[in-house]
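Removed: one protein chain of the complex. Kept in place: all other protein chains.
A, B and C label the chains in the order they appear, each numbered from 1.
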Amino acid sequence: MKSAEEIFQILKIEFGNSILGLDKDTPTEPIISVDPLQIHRVSKFLRDNPDLQFDSLMCLSGVDDANGNKVKNADGDELIEGGTLSVYYNLHSVSLKHKISLKVSTSRTEPKVESVENIWKSANWHEREAFDLLGIFFLNHPDLRRILMPYDWDEFTTEVSRHPLKKDYKNPEFYQGMKVPY
Amino acid sequence: MGLLDKEFSDGNIVIAKVDDLFNWARLSSVWQLGFGLACCAIEMMATSMSHYDFDRFGVIPRNTPRQADAIIISGTVTLKMALRIKRLYEQMPEPKYIISMGSCANCGGPYWEHGYHVLKGIDRVIPVDVYVPGCPPRPEALLEGLLKLQGKIRNESLRKKSA
Amino acid sequence: MALKTEHMVLNMGPQHPSTHGVLRLELEIEGELVKKVTPHLGYLHRCFEKHAEAMQYNQVVPYTDRLDYLAAIGNNFGYALAVEKLLGIEVPERVEYIRVIMAELQRIASHLVAIGSNGADIGALTPFLYLFRDREHILSIIEETCGARMLYNYIWIGGLSHDIHPDFVRKTKEFCNYFKPTIVELDNLLSYNKIFIERTANIGVLPVDTAINFGSSGPTLRGSGIKFDLRRDDPYSIYDRFDFEIPVGKGLMGIVGDCWDRYYVRIREMEQSLRIIEQAIDHIPEGDVQSAIPKRIKPPKGTVYKRVENPRGELGYFIISDGTVNPFRVKVRAPSFVNLEVLGELCKGYLVADVIAILGSIDIVLGEVDR
Partner (left out) sequence: MYQYFYDLTGNTILATLIVAVFPLVNVLIVALIGVYLERKVSAWIQDRVGPNRTGPFGLFQTVADFVKMLQKEDATAKDIDSKLYNIAPVLVFTGSFAAYAAIPFSSKLIGSEAEVGLFYVIAISSLVVGGILMAGWSSNNKYSLLGAMRSAAQIISYEIPTAIIVLSIVMLTGTLSLDKISNMQTAYFWNWNIFGGAEFGIAKFLLIPFMVVGFIIIFISTLAEVNRTPFDIPEAESELVAGYFTVYCGMKWAMFMLSEYGNMFAVSAIVSILFFGGYHSPIGYLGNSLGIEWLIPFEQAFWFLAKGWLFILIQMWLRWTLPRLRVDQLMSLCWKYLIPYAFVNLIIIGVISLL
């Protein structure tokens, strides 16, 4: 059983600059920030290190941080430009019973994060969901398709209505001839 | 003689009687498509179970649309599902009836505003005979909906329909 | 010349009697042998997470009901705990006790449907009806308290929507006494039925390491023989005060982690839930169940991940607060969503009929899978 600080120190020694920082201000578990293109290596270490043994990925959540500039496009829709999208990883060790949260932030225009699918299989659908709802692209994911929204959603929608959980999402008027708004 | 006179004066006793028989048959054996969508499906199942017993009214679930008379849209219809429901409806042979069960199927329910993937009312895709309100409706409400549907069938006529 | 053969692709669902809702399974079969299973989700995607962002904290509770609609109280419970942790408030003892009793009643009700539909998938329709009949007892107990049969909106942030009914304690005790023989009857009717065992034992074996790697939880994980229950391993509310066992799959009828084990774990869990209820029911302290409900729910900035043991497994709420009255992001770690993922792994090499049995033993609720 290790505390978040200890885990952070272990990771810092092992990976150096790939570990961006430790956020201790949250009311619950502290969050370790990681480079989005190093997350696979870090995760593999977290799982295989005998002192850590994070064998289970509880949750993987994509988040639109909405920290960019708000601009209006030609149609008058408010869009967010710049800023970041984040992915949070909540890890848990069944054998050692400790928990840790990781966070990666990637640019909103070209969101790319390494997939951890081959470390924790449970990441597969969570990553597909983050891709579906937020448009985060997971590198090396074996089967990155939409999961919840229809496969042909893109054909009926415009750029602002691709990924519904983005903060500047706007409903399309019609999908396959069915009116979407009330 | 009074009763008989009245019926004869209608001039259509044969059709009227056949109508009555056919309507009676249709309304007392409404076989539903065994098909649940969301929360309401559990209440729909509960209606078929020992406590409420849909079978009293001759309602039994059939799993294939070809042998079903009524489809109970029990729950939220999403855009992805709406097309499938439409196809199921088209696969059912006439005469067919639709009960829209629960607020979601009626109008989108609690998901009416922000539900980007929820169809706001099944009547945007297929015609509905009876709406049952509630979230989810109690089994009694569904039974009431069935009785309403039966009332509707009772007033149908051979003459109006082109079979 | 060899004949050119190809696998048949069989679409099971979204309208199919035993996909437990609107799941679509794409089976690649050779004769009746399943070569590959691809689940397609999203037919009940009701945009919970978008709604949560648009609502205020307390307004989200009714939407959580509709996630796992068979265990609505469990969902409320998890969400309330997560927000309470974010707010840093303690709830009165009475609330804790009532919450636990309600959650355990709900667990029994949920397992009843799970077990029944598992049996019905295999062809035993009658136990399904018996179990629904017994479930009505629980529903009427809860209904008397909070006025709804299925989606209760009962556990609020910091309290409860209603205090318990005066008859609640008596009726719950009556139910406990009524239900114990029913479990025995169920065992005789279904659990030890030769055909049922033939159909479920040694089918869909899920080894422990695969289960953990796939993130399985709840009875699906415990069926594989590992004692992992959040009520014990990551205690929340007042579960640490009660004495109960964690049933695990022991491979009584076949290999550890088969369908029968997962099924049997649920039955034994119902007994343990009864035990918890019986311990709690006599010790409900007096008090006001709404005293701790904050007037204005405006948590500080921060993130929280809170998990509870729902009937189907680990239900987690990941909430990000930006300091306003609306949650910035709510992500639900739905147990069924994660448990279902392992289906493709489990079904390989079994027959079409086994896919049904395996799916039934995983016990998914589509409202939660698609959210």
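FYI, contacts are C-beta pairs under 8 Å (C-beta built on N, C-alpha and C of every residue); 3 or more make two chains touch, one makes a residue touch a chain.
None of the values given here were measured: they were computed from a predicted structure.
In the whole complex the chain that is left out makes contact with B, C. Of the listed residues C:Asp65, C:Asp121 or C:Asp258, the one in contact with the hidden chain in the full complex is C:Asp121. Mapped onto chain C, contacts with the missing chain fall at residues 8, 10-11, 16-18, 32, 119-126, 129-130, 133, 190, 193, 195-196, 198-199, 351-354, 356.
On the side of chain B, the interface with the absent chain consists of residues 21-22, 24-26, 28-29, 49-50, 53, 55-58, 60, 62-64, 66-67, 69, 91-95, 163, using the contact rule stated above.
In this text, only the chains that are shown with their structure count from here on.
In terms of inter-chain touching, the protein chains here all touch one another pairwise. By number of C-beta pairs in contact, A-C leads over the other of A-B and A-C.
Our note on geometry: chain B versus chain C, Cα centroid distance of 31 Å, whole angstroms. Per-chain Cα centroids separate chain A from chain B by 44 Å.
Chain A and chain C have centres, each the mean of its CA atoms, that are 26 Å apart. Residue positions 148-150, 164, 169 of chain A each touch two or more of the other chains. Chain B has residues 80, 113, 116-117 in contact with two or more other chains. Residues 41-42, 45, 47, 49-50, 53, 85-86, 88, 210, 212-215, 226, 228, 233-234, 299-307, 314, 316, 318, 320, 328-329, 331, 333, 337-338, 341-342, 370-371 of chain C are the ones that touch chain A when the two sit in their complex. Residues 25-29, 31, 55-59, 61, 63-64, 88, 90, 94, 97, 101, 120-122, 124-126, 133, 146-150, 164-165, 169 of chain A are the ones that touch chain C when the two sit in their complex. The touching residues of chain B, when paired with chain C in their complex, are 33-39, 41-43, 45-46, 49-51, 63, 65, 75-76, 78, 80-81, 84, 88, 110-111, 113-118, 135-136, 138.
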